[in-house]
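With one protein chain withheld, the remaining protein chains of the complex are depicted in position.
Chain naming follows the written order as A and B, and within any one chain the residues start at number 1.
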Amino acid sequence: MSSRFKILLLLTPALFVICVLFLGGLGLGLARSFNYMPVIGLTEPSFHAYIAVFTNPEFYQSLGLSLYISITSTVISTVLAVACALLLRESFAGKRTVTFLFQLNLTIPHVVGAVAMLFLLSQSGFLARIGYLFGIIDQPSEFPEMIYDDYAIGIILQYVWKETPFIGLIALAILQSMGDDYESVARSLGANRWQRLFYVIIPLITPGVMRACIVAFAFTFGAFEVPYLIGKTYPTVLPVLAYQSYTDVDLTLRPEAMAMALVIALISTILIVAYLRVSRRFVRFD
Amino acid sequence: MFAKSIRTTGASLCLAAALSLAGPSSAFAGKEVDSDWPNMTWEEILAEAEGQTVNWYMWGGSDIINSYVGNWVAAQVKERYGITLKRIGIDSTVDAVNKVLGEKEAGVSRGGSVDLIWINGRNFQTMKQGGMLFCDYMQKMPNDQYINWDDPTVAFDFGIPVDFCEVPWGRAQMVMVYDPTRLENPPKTIPELIQWVKDNPGRFTYPAPPDFTGMFFVKHVLYSTAGTYEPFIGPFDQTVYDDVAPQLWSTLNDMAPALWRRGETYPADRAALHQLFANGEIDFTVATHPDSVGKDIDKGTFPPTTSSYVLDDGTVGDVHYVAIPYNAAHKAAAMVVANYLISPEAQLEKAKPSVWGVRTALDLTRLPDEWQQRFIDLPRHPAVVSDADLARAALPQPNSEWVKPFEDGWRKNVAAKN
Partner (left out) sequence: MVLAGLREVAAEGGSRALWRRRSLWRWLAIGLLLTWLILPLVPLVIWSFSFSWFFPSTLPSRWGMRAWEYAFSPTASVLPALWDTIVIAGGTVFLSLLIGVPAGRALGLHVFRGKRIVEFLVIAPTIVPPLAVVLGIHVVFIRLGLADTVIGVILVHLIPVLPYVTLVMTGVFANYDPEFEDQARSLGAGWVRTIWYVMLPAIFPGLMVAGLFAFLISWSQYVITLLIGGGQVQTLPLLLYSFARSGDNALTGALSVIFILPGLLMLLLTSRFLTGRNQVIGGIGR
């Protein structure tokens, strides 16, 4: 009894924040998306905003673009992250420095990352100038389009740049806590390098890495800063579309903005639940 | 249940009483701008303004402008009137409009956080129509004598009657920016420009509307397509729109494949357009402030060989203003600052090419002779178009009721098609 009370006491502040700020915010957003908010005199709920959102072709283009960007960047980041973790696990001269530099862009805000990509990758950016220096291109238009482009290459590269260390460090932490025992056993059973990688290491780090992936995916799916700065003007990603509707001076668009924000939230939640289902099938490593 | 509701009522009554005591307590000392301003003299307004802080929301992306307002104006109003001017840099004016809107929606009708906004056009329209502006205070301001309210370019902001709801602060007009070392004979009219674009694929573009600069370009093509600007000065007319819009979209779509990136995407704003021009990706950019061209050369944003010119078929110009929201917490101080902004010395400082270089909103003929001469004697950057050329080419802005339909129309009919 007293122990249950203690647990409750420990959890209360966190639950308070989550319920009031997080769920409260979502609830208010939901009410507003139905154009219902008695405090400001809106007392007749309607589905108008959802109808407007779901009949707008731009919404589907934005949804597609958002999904494409998050999936592509998460998949690339994950593969690179696992490779980096395996690389950094081994001991070599200068490992501390390399590991520190690997952690470095964990600290760099996405806004700065976006600016960095803009300066680096635009058609008259740093790489294009280096290309000119070596006579590879003569004018900016010959440099590949990576900023404000159809395939959102700059955005994806920025996310990969930021998320690889995030997932990589988690993978590295799991690898280090795992120690050499499992591999030694596998080795003594005659497994070669690749067999050890695919049958021992990867299955062991999968649950943890997948969690990190989901976090990275959800972040990129809901992120606003990077596409806002280096994304194409049309179509744009869902969060930017929602933000534009919210800050439009036409107040009637606000419920639509809320509806879009909630659709983003809903899709993300479906993904979490799907993940929890899937992850339970994997062997847990604790 | 009943007892509880009584308790709540009691509590809210107490709260209301406390609030009403706290609110007008300062009113005992004298009159208060919020309620009594029509009966107040300028001296009384000055007295109330002293010690107040003005939160001035303005676009904050230019170090020159930030410096003029944040250093020079702030120091002047501090010294002269004891007012603290707090410049709040924002990404876009619409953020400030939204803020007032958000407060209005939330029922904050007094003590609002925005005291002054740098504004014009559609944002002004939104605020005026939404009843979000403090109006009619100009007759209190001594420097109002220098403003010619009979001048339609001042009295109408993008076709919307100003009705003394904002104070004119400066003038702007679109100019074409190019580099004579790259291009000897730039096109002089919109039809010539369109032909030039088709002959030189990939060397021209404009920012995507609803960007302000992008809309400037669309408006020029609109006037050229329609052959006149007259119908667009008046209120929105659906039949005119239905008549002219398809032609406009087809003109823009015809040139789209010859634009930068084949018209598949557009730069987001003027800054992006400037960068493309500076790095030689395109051959033109447009400036909405003629004098900014000289500034951008001096700052190293544009190559030193850059020059500018006006189109022979005219370029659109406008006046920008400052406005006080209806719920501003410090209206007295905001009025004093607005009055100072239209003083001859503040306008002259602002017009100096070394400071900001924006043309004055004052009617020079109303100034004392020595002040008139000071304005006439101002130096001009060689890359900047002369006042006479600007005046010759000036076209009015369309009524801002037209802006939204064309913005949305562009998105649906041009952006989505390429």
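One rule holds for everything that comes next: contacts are C-beta pairs under 8 Å (C-beta built on N, C-alpha and C of every residue); 3 or more make two chains touch, one makes a residue touch a chain.
Owing to the predicted nature of the structure, the values given are computational and were not obtained by experimental measurement.
Enquirer: Shown chains touched by the missing chain?
Expert: The chain that is not shown is in contact with A, B.
Enquirer: With the missing chain put back, one of A:Ala52, A:Leu67, A:Leu197 or A:Ala265 would touch it. Which one?
Expert: Candidates A:Ala52, A:Leu67, A:Leu197 or A:Ala265; residue touching the omitted chain: A:Ala265.
Enquirer: With the missing chain put back, which residues of chain B would touch it? List them for me.
Expert: Per the touch rule, chain B residues meeting the hidden chain are 55, 57, 60-63, 66-67, 70-71, 87-91, 95-96, 99, 102-103, 105-108, 113, 268-272, 274-275, 278-281, 299-301, 303.
Enquirer: Mind listing the chain A residues that contact the chain we can't see here?
Expert: So the residues of chain A touching the unseen chain are 3-4, 7, 9-11, 13-15, 17-19, 21-32, 37, 39-40, 83-84, 87-88, 90, 92, 98-120, 124-126, 128-130, 132-133, 140, 161, 165, 169-174, 176-177, 187-190, 192, 205, 207-209, 211-212, 214-215, 218-219, 221-225, 229, 239, 242-243, 246, 257-258, 261-262, 264-265, 268-269, 271-272, 276, 286.
FYI, only the chains that are shown with their structure count from here on.
Enquirer: Averaging over Cα atoms per chain, report the distance between chain A and chain B in Å.
Expert: 37
Enquirer: State the interface residues of chain B toward chain A in the complex, per the touch definition above.
Expert: Result: residues 94-95, 97-98, 101, 105-107, 122-123, 126, 202, 208, 260-261, 264-268, 272, 275-276, 279-281, 404, 411, 415-416 of chain B touch chain A.
Enquirer: For a test of understanding, state which residues of chain A touch chain B in their complex under the given definition.
Expert: 39-40, 57-58, 122-124, 139-141, 145, 148-150, 232-234, 247-251
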